[in-house]
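Left out: one protein chain. Kept in place: all the others.
Chain nomenclature is as follows: A and B, assigned in order of appearance, with residue numbering initiated at 1 for each chain independently.
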Amino acid sequence: MSRTVCLSARQIGVIVLLYSIGTTILIIPSGLASDVKQDAWLAALAGVVLNLAFVWYYLRLSRRFGGATLIGYFRKSLGRWIGGVFALLFLLFSFLGASQVIYYIGDFSITHILPNTPMPAIHILFVSIIAMGLWLGLEPLARAAELMFPFVLLMLFLLTVALLPQVQLVNLLPVLESPPPRFVKASLTLIATATLPLAVLLMVFPVHITGDPKKGERMFLLGALIGSIVFFLISFLSITVLGARATAVYLYPSYILARMINIGDFLKRVETILALIWYITVYVKASFYFYGFVAGLTELLGLKSTRTLILPGCILLVLYSLVVYPDQAYSQLYDTTAYVPFAFFSAVVLPLFAWLVDWIREKLRRSSPPPPAPESARRSGAS
Amino acid sequence: MTIRCMKLAILLLLASLLSGCWSRRELNELAIAAALGFDQAPRGYNISAQIVNPGEIAKASGSGRSPVITFTTPGDTVLQGLRRMTKESPRRIYGSHVRVLVLGEELARKGLGGVLDILARDVEMRTDFYIVIARGGKAMDILETFTTLEKIPANKLFTSLEMSDKNWAATGKVTLGELLDDITSKGKNPVLTGIEIKGDEALGKRKENMQRAKIPAELIYSDMAVLKSDKLVGWFNESESKGYNYLKGTVHSTIINIPWPDGSRIGVELLRTKRKIKVEWKDGKPVAHVKLTAEGEVGEVQSTADIRNPFVLREMREKTEADVRNRIRSAVRRAQTEFHSDVFGFGEALHRSSPRKWKEVEDRWHDELFPKLDLEVQVEVTIKRMGNTNQSILRQMGGHS
Partner (left out) sequence: MPAQPNPDSIHSQLDDSLSHMKQAFGFSTDLICRELILGRKPGCRMALLYIDGLAQVSDLLQSLLSLLTNTGFAEGAAKEDALQTVKRTLIPEGDVRELERYEETTDALTNGSAVLLLDGSAAALSIGVAQTEKRGVEEPSTQSVIRGPREGFTETLRVNTALVRRKVRNSRLRLESGRAGQVTRTDLAIMYIEGIADPAVVQEVRDRLNDIRIDGILESGYVEEMIQDSTRSPFPTVYNTERPDSVAAALLEGRVAIFVDGTPFVLLVPALFMQFFQAPEDYYQRADFATLLRLLRFLSFFIALLAPSLYIAVTTFHQELIPTSLLISLAGQREGVPFPAFVEALLMEITFEILREAGVRMPKTIGQSVSIVGTLVIGEAAVNAGLVSPAMVIIVSITAISNFVMPAFSMGISIRMIRLVMMGLAASFGLLGIIVGLLALLLHLCSLRSFGTSYMTPFAPLLMSNIKDTLLRIPWSGMLTRPKPAAGKGRNGGQPNRKKGGSSS
């Protein structure tokens, strides 16, 4: 890359926040409510803790990178070929993730905003601004996220305040009715949707951050914390306002939630305005998911600029996002079953393995300083 | 970089122009439905829609055409009926602005489940309209009746339900969201308000109905329909309807007439009621503890009672409490004995207090256990104010009694 891209600590915090809200608030309340009914908010609360745990794991992991991205780290620790395979698997994860996010925004748009519009049109439209963002580069993207952030907060605040009169705490009772295994399942699904995609941000995180790394980590953590609180809030509101049964039945309960706003028979019918939250957050999520893919592939192939891959990548993205889920029923099933282990494998196990190997090597090197492993000579060319 | 941006923008613009307008619909291509009505038909349903004629309503001086048009078409499913309506209506029926859904009584007795799905599923429909049952009649007749004051009958239905809900406790505004929630709940059954036409039905369907001071045919809300699951099983009378609303906790304001020993009546206005329901399992049957607190005001005194006397006030208060208690009891008793339908949500209360027990009994709740439920009602009324005057006119006229 021609010049080093640098994001500020605050920017990465904002990105993490918007990114983790992303599709999560759109789809997950429904999944949680169908798993643990009125205890969905508790599962979300557990999600806050788990979320922080995993973010902490990512931050610790990122300290080992030493100026490399996650892809670079794979190759550094596992060698050119095995590392490359790992990197490819990880790229698959981010590409699939990006397609899923695009699918969801398309599906959401057609369901609620623009019925009768063909899905490809919406996907092309949406992907084209993602392409524009990536083309302009990370910095404008981060700055745009920074600018959008107050609006998202404002909208979320309005949503919450406007719904407060309709909160019925009775809907939360009885507490802890669902059996523990369901809780575990709900929390895992939540983590897989909300937190694990943050691994893709490791393509940006330690490398492209300027200033004190500690501050960057703090903002990363803060962003994830606020993100999970927002998510908890939305689950809580869904359950208390809509009720557990309705939350579980609707495809996009948080949109229905926004529909419930009615203040003095005057401020109502504002859901499409509030949909701005979903579009902005999903945009950020899709952009960085896809950035992970494009930048990772660029690094893997040793290309000079990420721009080369943007156009072909975007065409691929549009096409794949149209077929990633054949129908809504499939998407719901997939998200709560196959996706969870897949996400854990790609975003937790792969990096953990690389870390372990790296750690063992370091131990070996320390115990026997003289022999420089032959791999270590080769891997210097990776990054 | 910017060249690319511009190219992209131009491409986007071209694409959007090419796209035409998939989901575009101009305002004057819409038939805005203000009310929908579903009736049982020999085969499937009769779907009625009250369509607003915007040109007639918007302009200050209408050209004398009717402000609304009601179409009715049969359909095996609701959606089929609605779509078939375009054979009759030149414009597509647009459902986002439906204010009221009227269900024919016959249909309600057969079950609502079939017609409700489309309302929840169709993305065009919102969940904030009210649902009422045409008592003893057909929904289409209700929709075809013209009203005064409000040019759009559906608006009149909507606002008068809101008003009576605020000031009179014997009707209930039930939105689709609540209805669906109640129908799907195992521990609670729904109720719906009834509506009927009072007066000359045939005359009510003519436009002249709007032009007289004394209206020949009027739409008025009557009492509440009790549903068991999704089927109508009977009607509460006015007193029971009130009792139901007390239990539901939705009474904002109502009038209670208490008979006074001297044969006259005193009206107490109840404001701000609060209720707590707790259901527990005791000796093999459910026991419900209901505690209702309300704030009252002396509304009207027809008697010569000395309302400045604290003892008189206390008596007034006790009589008010008794009145409320009796209405609650009678409503619950009727539901237990006649309808076997827990419309009060005692089942859900049990679910909340003892989830395990509930798991065991949930399937036999309405028919077996609810009728056995013991009801303990505790009503506390405080009467704090008496309006402008602190003594009745009658008493001031007649000296002291």
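Definition applied: a contact is a pair of C-beta atoms (placed from the backbone, for glycine too) under 8 Å apart; a residue touches a chain by one contact, two chains touch by 3 or more.
On a predicted model such as this, the values are computed, not experimentally measured, just so you know.
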item	value
Shown chains touched by the chain that is not drawn here	A, B
Candidate in contact with the missing chain, chosen from A:114, A:184 or A:357	A:114
Selected residue (touches chain absent from view) among A:141, A:162, A:234 or A:309	A:141
Which of B:80, B:96, B:164 or B:293 contacts the chain that the document leaves out	B:96
Among A:119, A:226 or A:276, the residue in touch with the chain that has been omitted	A:276
Sole contact to the chain not displayed, among A:40, A:55, A:68 or A:122	A:122
In subunit B, positions touching the absent partner	1-3, 5-6, 8-9, 12-13, 16-17, 19-21, 23-28, 30, 32, 34, 52, 54-59, 94, 96-97, 99, 124, 126, 152, 155
Missing-chain contacts mapped onto subunit A	3-6, 8, 10-11, 109, 113-114, 117, 121-122, 125-126, 129, 132-133, 136-137, 139-141, 143-144, 146-148, 210, 268-270, 272-273, 275-276, 279-280, 283
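The rule we apply is simple: only the chains that are shown with their structure count from here on.
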item	value
Chain centre separation in whole Å, for subunit B relative to subunit A (CA means)	43
Footprint of subunit A on subunit B - complex, ascending	1, 4-5, 8, 11-12, 15-16, 19, 22-23, 120, 123-124, 126-128, 177, 180-181, 184-185, 351-353, 355
Subunit A residues within the subunit B interface of the complex	111-112, 114-118, 121, 124-125, 128, 131-132, 135-136, 170, 173-174, 177, 242-243, 245-246, 249, 256, 259-260, 262, 268-269
